[in-house]
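Heads up: the structure comes next, in structure tokens.
A single protein chain has been removed from this complex, and every other one stays in its place.
Let's look at chain A:
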Amino acid sequence: MTGTGYTWLLPVLVLLPLAGALVLLAVPLLSDRLAAWIGTAIGGVTLLLSLLAAFVTWDRGFGRMQLQARTDWISALGLEASLGLDGVSTPLVLLTALLAVLTCLHLTRAEPDRLLVVCVLTVTGGAIATFTALDLLLFFVAFETVLIPMWFVIGVWGDGRQEGQPANAAARFVLYTAAGSAVMLLGIILVITRTGTSDITELIQRGGAGLSATTQTVAAVLIVIGLAVKTPMWPLHTWLPPAHTIAPTTGSVLLAGVLLKLGTYGLVRVAVPILPAGMANVAPWLGGFAVTGIVWAGLACLVERDLKRLVALSSVAHMGFVLLGVASMTPTGLQGALFANIAHGVVSALLFFVVGALKDRQHSSDLQQLGPGLRDRMPRLGWLLTFGAVAGLGLPGLAVFWGELLAVAGAWQSSGLGMLNRPFAVIAAAGTVIAAAYWLRVLRVLWQGRPEPGQGPDATRHETVTMMPLVLATVGLGLVPGPLLGATAGVVRLLLPGGGAVP
């Protein structure tokens, strides 16, 4: 195949969910359930198209941008709408499309609402646009597009049993991330004005040439802070637990599976390759915050009483591994970060589906009220929870393990982290024991123990079908990591200064 076919693919991938959202928004006659089915169909088509895109990209080589589509957008600003796909973005697009299908499918039975489907599709379109954008401003705009529907999801459909909580959590989410975005925008504008271009591929090719080390550092600090809020990085993470706790299942899944990925994607796509000298100065700090986050969030999970909050906090620990991998600035670490990113998306989405199902039955996500004895009371949900917990603690053979191993390996051999590389690696590895400790605590309180009679039904067929793809993905990625690692192996060298040679 030559490089010219299929250029329609990426624009369609972005516009299809957005168009679907507009149509659903414009036709109020549709019943909520029908809307959810339409959403599932649109998500399904998106997933198929992204599979096609992934295939084509794989066929032509993940190392370079494929399927590029360009058109002038706002010529006065020199702004181009240009999209492209490579080994970094392809897995994320697939993950987003998969989660779009699953959340819409979830909405066909549980909490169906036409407008919620609109929000899901908007988030999907915005996220795919972010992952494929090849223009810094387009990246920023797409990044922000996702924010507003998410605000609605938390604020409108949030768990309203406590007065004012949804509004509070939603406001906190939107203000926190908007503040971060404002800082990031400053950094982006600095880069654009100093280099005179906003084309990401060109900026990556320059690799920081023409930018002084000071400028790079200032820009890197600004951009990293902005993205770190979204990731989230300790200590900028306190918006996440309330947002997750309040958000409906759909919201939590999208938040964990899609939104958190935007931040780390930005780090790998923008901060690392465009501002290498700046990142070299920022990396030790990033690594330090990452490691602190791993331990801190793990310890917080040990005494956390609310299951949803606990899963959210464990996300902070998982993203710590992603950040550590990025901070290592080595090919191995970056591969680990990208793998951990996908693995976390799959596993935490599964966990939020499970926790959501439990919460639907008990109308609470308090550990004491949910437990004990789930394995006897609701065997299927119990095993799904156990599976999620075991995956979450990074069991080798399941997805999360590879990301963590590679992030630690990257940190160990990193020269960018200086003297701290090995201490960071060891602390991060110790974090996996803390992860085991808090997950086993959850299982001990919830899954094991003597069941009390007369509580809710087990997972329905619909719920099982919704969660199964995630279970299979977790096992598949864990046992056969080759394809995903192969997708990123080549491209990370292009993103790192000097081809990522480790001295």
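Miscellaneous remarks
In this text, a contact is a pair of C-beta atoms (placed from the backbone, for glycine too) under 8 Å apart; a residue touches a chain by one contact, two chains touch by 3 or more; residues count from 1.
By definition in this document, contacts and distances are computed from a predicted model.
Choosing from "ABC transporter ATP-binding protein", "Heterotetrameric sarcosine oxidase delta subunit", "NADH-quinone oxidoreductase subunit L" or "ABC-2 type transport system permease protein", the protein name stored in UniProt for the chain missing from the display reads "NADH-quinone oxidoreductase subunit L". Of the listed positions A:P11, A:P423 or A:G449, the one in contact with the omitted chain in the full complex is A:G449. Among the residues A:E80, A:D199, A:E304 or A:E463, only A:E304 touches the chain that is left out of the figure.
Of the candidate positions A:V141, A:A167, A:I189 or A:A429, contact with the hidden chain is made by A:A429.
Looking at chain A, the residues touching the absent chain are 172, 176, 235, 238-239, 296, 299-300, 302-304, 330-332, 335, 373, 375-376, 390, 395-397, 401-402, 405-406, 408-410, 412-413, 425-426, 429-430, 432-434, 436-437, 440-441, 444, 447-450, 479-482, 485-486, 489, 500, 502.
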